[in-house]
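One protein chain is absent from this view; the other protein chains keep their places.
Chains here go by letter, A and B, matching the order in which they are written, and residues are numbered from 1 within each.
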Amino acid sequence: MTQYVFQQVINGLALGSLYALLAIGFSMIYGIVRLINFAHGDLVMIGGFATLALVSAGVPWPVILVFVLCVGAMAGIAIETVVFRPMRGADQVTGFIATLAVSIAIQNSTLMALSGQPRNFSFPAFMRQRIDIAGSSASLTDLTIIGLTLLLIGGLFLIVYRTKMGQAMRATAENLTAARLMGVAVNRTIMTAFAIGSALAAVAGLFWGGKFGQIDPLMGFEPGLKAFVACVIGGVGSIGGAMLGGYILGLAEILFVGLLPQEYSGYRDTFVFLLLIVILLVRPSGLFIRQTEERA
Amino acid sequence: MIPDASSTSVEAWSRPRAPQWSFIASLVIVCLGAVVVFTMTQWLDRYAVTLCALLLINAALAVSLTVSNGLSGLFSLGHPAFMTIGAYVAAILTFPATRKGTMLPDLPEWLAAIEAPMLPAVLLGGGVAGLVSLVVGYAVLRLKGHYLAVATLGLIIVVQGLVRNWDGLTRGGSGLSGLPRHVDIWWAYGYLVIVVALAWRIKYSSLGRAIMAVRENELAAECSGINSARLKILAFSVGAVLAGVGGALTAHLISVITPGTFSIVLAFNLVVMVVIGGAGSITGAVLAAAGITLLSESLRPVEEAANLYGLSQVVVAVCLIAVLYMRPSGLFGSGEPSIVKRIFGGRGQA
Partner (left out) sequence: MLEVRELNVFRGATHVIKNVSFNVEEGQIAALIGANGAGKSTTLLTLSGLLRPRSGTAVFRPDAQEVDLTSAPSEKIVRAGLIHCPEGRQIFHSMTVRENLEMGAYAQLDQKLVSKTTAEVLELFPILAERSGGMAGSLSGGEQMMLALGRALLAQPKLLLLDEPSLGLAPLVIERIFDVIAELRRRGVTILLIEQNAAMALDLADTAFVMETGSIVLSGSGADLALNDKVRQSYLGGAA
C-alpha cells in the first residue's frame, strides 16, 4: 500500500512539474501585461513537435533540451511582437479574445501542416527503467522530469530575483509607468518575459511527449487550461504561487484518480474544473496570497 | 402616444413614436424572409437547406450571446455547455420509446416510456439549461472579465465530462445517434425570428437599458437603484435558455448528439460573431454569423480537396485578429444601423 501511494505521489509530482512549468510562464506574462494568454498551452505542442523533429534528426538529448528552450522563446517573442504588442492598452477581454484567436490559428495551422494524426515519440529506452528508492520504485522518466523542472525553476528564480533584467521585470509588473520613468525599456522587458515563459512551456511539451508517449496538434489545449487552474490556485501573477499551484494540481489530479474507485476516473477533468470554480469563488486571490485585489 | 402606467417618463420618451408602423414593417420583413426560406426549400438540395438551417440557428445563437454577453458586458464562454444540456434533455425525451430499450437500457421506467413531441421537448431542454444557468450564474457571475471567461470555459469541460461519463442517461462518449429529424429549416427560421424579436425587445426596454448601465458602470448603476447581481443573472440565464433551445434544435436537425458536438471551438466561433458584429449589436451578430458560417462552409470544399483541414478556422481566427486591430468595437459598435432601427423601431441610447 505505501509503495502504491509513493508511486502515485511521484507520478503526481511529475505531472505537477509539467503544470508548474506552464503555470509559471502563464503567471509571468499575466503579471507583466495583465493578459491571460490562452495561446500559452500551444507552446507545449510546439515544444513537443520541435522535440520530435530533433529526435528524428538524431540530435543528442541535452542539445535537444537547449534547442527546445530556444524554439519556445522564439515562438513566444513572435507571438508577442506580431499580435499582442499592437493590442497593448486594449481592454482585458479584447486581449483575451485575441489570445484565443492566436491559439485557434496555431492549432489549426499545425493541423493543416501535419494532419491531426497523433505521433509517437519516447525518451530513450533506458529512461523507462525503474529506480529503487527506499523499498519503492519510481520511473526514471518521472524522476528526470521532476529534477530538471526543479533546476529550471531554480534558474528562473535566479533570473527574476538576482539579475537586473529580473528586477526590471518585477518593476514593470508592479508599475509600468514608474518602470518607464526609471529608464526601463518596457518593450524589451515584456518580450523577455514572453521569451522565458514560452521557453518553459516548450520544455513542458518535451516532457509531456516523453511522459505520455504521444503528441498531436491539439495537445496544448488541456494543459494550457490546467495551467490557468494552477495559477488560480496559487494566485495569478505570483511566480512562486504558480509553481506551488502546479504541484498541488498535479498531485490532486493523480490522487483523485489513484485513490478513488475506478469508475470515477472519467470525472478527472470535471473534478479539476469544479476545483477551479470553487477556488475562484472562495479564495479568488489564490491560496497563498493575502490580498484583497478585486479579480477584475 | 400614451405611456402606460408602469413606464417612466424616460421610457416613454425613448419609445418608438409609431409602434404600429414598425410592427407592420417587422411583419413584412418576417414574411419576406419566409418567402426566401420557402424558395430555398423548393430550389436547393437537402444538404444546402440543412446548411442554411444551421446558419439560421448559428445567427440566433450569436444574437442570444449578444443578450447575455454584449448587453451586460459579461464575458461568458459557456454557451456550448448550455447547448449540450438542452440537446441531451430534448433528445432523451424525443427518442423513440422502442429504441430506448436497446440504446439506453438503464433509463428509469418513466423516462423510457416517454416519446415527447418536439416542441415540449425543446422548451424543456431550454428550461433545464436555464435552471442550471441560475445555479451556475449565482456562483460564477461574481467573477469579472477574463476570470469569468475561463470559469465558463471550465463549465463546458465539466458538462462534457458529466455527459461523457453518465452512461445510463447519455450513452457516454458514443452519444445518441438516429434522433428523429423533427427539425427543418422552418424551425430554425422561427427560432431566429423569436430570438431576434426577444433580443430587440430586451435591448430597447428599460430592462435592457438597466443591463447596459451595469455594463458601463456597475457602481453607478447600483447607485441608481439597479440590482446589478440580479440583472446579470437574468441576462446570463436568458442567454442560457436560448442556447439550450438552440442546442436541442441543432441536435434534431443533424439527428445526432455527442458530448463533443458543442465544443470550445463553437464557443470561440460564437464569440467571434459577436465581436466582429460589435458587442451588443443584434444586426451585427446576425450579419457576422451569416458571413462567418458562409465563409467557413465555402472553404470546406477547399479543405477537403487540398487535404487542408483547419483552414477555415485559421481564416476565421485571422479575420478576428484583423477586426480587433482595426475596429476593436466591431463592425457596428454596440448600436444598430439607423436603417434597421428605422424599420424595427428602436430608439434611445444603445
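Quick notes on this one:
The working rule: a contact is a pair of C-beta atoms (placed from the backbone, for glycine too) under 8 Å apart; a residue touches a chain by one contact, two chains touch by 3 or more.
Please read these numbers as outputs of a predicted model, since none were measured by experiment.
Shown chains touched by the missing chain in the whole complex: A.
Annotation: of A:70, A:185, A:259 or A:281, A:185 touches the absent chain (contact as defined above). Across the entire complex, the residue among A:129, A:175, A:214 or A:265 in touch with the chain not shown is A:175.
As for the chain not pictured, it touches subunit A at residues 164, 167-168, 170-171, 174-175, 177-185.
The definition used in the following text is that only the chains that are shown with their structure count from here on.
Averaging Cα coordinates per chain places subunit A and subunit B 33 Å apart. Taken in their complex, subunit B has these residues touching subunit A: 75, 139-140, 142-147, 149-151, 153-155, 157-158, 161-162, 164-165, 264-265, 268, 271-272, 275, 307-311, 313-314, 316-318, 320-321, 324-325, 328.
Touching subunit B in their complex are the following residues of subunit A: 36, 83, 86-87, 90, 92-98, 100-102, 104-105, 107-112, 115-116, 217, 221, 225, 228-229, 266-270, 272-274, 276-277, 280-281, 284, 294-296.
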